[in-house]
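Before any comments, here is the structure.
Every protein chain except one is present and positioned as in the full complex.
Up next, chain A:
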Amino acid sequence: MADHRRQWPITDDLATLRENVQRYAEQAGLTGPRLDDLVIAANEAAINVLEHGGGSGMLTISCDGGTLAVDVVDRVGVLRPGAVPSERPSGRGDRGFGLWLMGELCDSVTIDRIPGQSTIRLSMQVDGDADAGGPADGGSAFGRGARSV
């Protein structure tokens, strides 16, 4: 399958980043509440980079088979695997809250860390949603013109 990866730097222009993620995910077949969930989770991951991850990083989105993946990389590498709380943290302001929220919204959240770099991967299955879409939505929607969001 051709590599349809797209990549954007994480800056304080979160609105544009959300639009980019939404447009890509929509074209990959994610719709409705699950599309909202991924956009919210990707935004939370980007906030993490701005707030705790050194202020700059990169968001990469890709779709491999039926799995849509958003990788958010920071250049600090403090975030460690297993940092996603399973229970809602009591303080809504702390870092764990955003991580917990990502875990609630996405099919899976994994964290990889190498010295100086942490990656949060948000995954969503798109198969079911694509099948439930309209007649023109079967399979990959790549190659069609970008819809405005």
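One rule holds in what follows: a contact is a pair of C-beta atoms (placed from the backbone, for glycine too) under 8 Å apart; a residue touches a chain by one contact, two chains touch by 3 or more; residues count from 1.
Just so we're on the same page, contacts and distances are computed from a predicted model.
**Student:** Which of the following names does UniProt give to the chain that is not shown: "Amidohydrolase family protein", "Aspartyl/glutamyl-tRNA(Asn/Gln) amidotransferase subunit C", "Anti-sigma factor antagonist" or "NADH-quinone oxidoreductase subunit E"?
**Tutor:** "Anti-sigma factor antagonist"
**Student:** Using the document's definition of touch, tell me which of A:P33, A:G65, A:P81 or A:G116 contacts the absent chain.
**Tutor:** A:P33
**Student:** Which chain A residues touch the hidden chain?
**Tutor:** Touch with the absent chain occurs at residues 12-15, 18, 33, 36-37, 39-40, 43-44, 47, 50-51, 88, 92-93, 97-98, 101, 104-105.
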